[in-house]
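Moving on to chain A:
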Amino acid sequence: MKKLLALLLAGAMTLSVAACGGNEAPAEDANAEASTELNIYMWQQYISDELIANFEAENNCKVNLSYMSDNADAINKLTAGGGEEYDLIMTCDAYMESLIAGGYVEEINLDNVPNSANINDAYWVSKGYCVPYLMNYIYVVYDSATCPIEITSYNDLLDPALKGQISTIDGARNLFPMALVALGYDPNSTNADELAEAYDWLVKFNENVAAYGNAEQNLTNGTVSVAVTYDGNASWAMAEKDTIKIAPFTDDAIQLGMDLYVIPKGAKHVDLAEKFLDYICTPEVMAKNLGEFPYSCPNDAAVEAASETYKNDPARQFDYKENVFFQEDVGEALTIYNDYYQKLKVGE
Partner candidate 1 sequence: MSMTDQAAMPKKKNLLPKLAMAGPVSLWMILFVTIPLFYIIVISFMSRGVFGDVVYKPTLESYQTILDPTYFQVILKSLKAAGVTTLLCILIGYPFAYIIARKPKDVAAKMITLLMIPFWTNSLMRLNAWLLLFQTSGPVNNFLMNTGLVSKPISFIYTDSLVMVGLITNMLPFAVLPLYSTIEKLERSLLEASADLGANARTTFMKITLPITFPGIFSAIILVFIPSLGIYTVTDMLGGGKVLYIGNIIKNQFGSIRNWPLGAALSVLLILVTMLLIFIYTRFAKIEDMEVV
Partner candidate 2 sequence: MNNPIITLEGVEKRFGNNLVVKNMNLEIAEGEFLTMLGPSGCGKTTTLRMIAGFEEASAGIIKVEGERVENKEPFERNVNTVFQNYALFPHMTVFNNIAYGLTIKKVPKAEINERVTEMLKMVQMEPYAKRKPDELSGGQKQRVAIARALVNRPKVLLLDEPLGALDLKLRKQMQIELKRLQKKLGITFIYVTHDQEEALTMSDRIAIMHDGILEQLGSPTEIYEHPKTKFVAGFIGESNIFDGKVTAVDGNLLTVETEAGSLQVCGEGFAVGEEMHVSIRPEYLEASTSPVAGFSLDGKIKDFIYQGSVVKTTIDLVNGQEVKYSRFEQDQTVSEGQKVYVYWKPEKAVAIKKNEQGAV
């Protein structure tokens, strides 16, 4: 029955696929000669159009960018044979271990990416399987003109005075660590009881949240006075409005997320992918990119080459930069995270 169904569907598919011509299948002979096409899956608003255009011109190729809306999307792509469709996929440090174990990513020959030497080894997990791109602190910023209280810890975010005053990033693995740290637990806890407590914490937090996402806009136009967001977004907001400040956290650790590129298993344009990685690791190129996307960067040479504006960006001038934690693989506990996250979003 299943076979018959597949056959029928396949028949109908050929009909519609044939109609859309060669658009669907990438060139099969890609490995033989230099690739002319590079397919990248990453976050939106995260790389300079100009950078891409220059790369296309230099290598006489076409770069197809497509965007994810959640870290889970990238993992879905990678575990579902992403090499069919993509040559580079952006993911984060937390998943590297299991991705390598599962054989979902290609080993990268760093000899072909000489500029990767510019990257600070301290930020380089799973070297040989990925190339770090940008990183970002997830911290709390506030508008000093309108924020009614002083915020020095996550628990301050539960203050009833902030009702409807917070714009926060979204996602189970971004929200729960905050709660866990606030409660004094491991931010990557897999303990069901701890997660239950974290859920209760987040329910209270949720009451103060005006919106998930859009932190930059909401902060800038005055919809909210507090935001949990990335340093890059904070930078833009600060540039618009100089009353926006970083919350002076005293003890609580903040999350440092690392966004990196991997080459999915079976990628078709590895040569071009490596060229691209090398290109973005070039200090001048990355420096220019940082001018447009002012996030923290693990590429020391690029930071050195970056503009004064970038170097003096108030969004990165805070003193608890060392007090950070990283997202780690939580294995099967992810289900617990997801269930509570779901409940959090459903409950009113």
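Here is how the candidates were picked: all candidates are chains of the complex that A comes from, given by their letters.
Here, a residue touches a chain if its C-beta (ideal position, glycine included) is under 8 Å from a C-beta of that chain, and two chains touch if they have at least 3 such contacts; residues count from 1.
Predicted model only: the values in this text are computed from it and were never measured.
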Selected partner (touches chain A in the complex), from 1 or 2: 1
For the chain A and candidate 1 complex, residues of the former touching the latter: 5, 8-9, 12, 69-70, 72-73, 76, 79, 164, 167, 170-172, 206, 209-214, 217-218, 221-223, 332, 334-335, 338, 341-343, 345-348
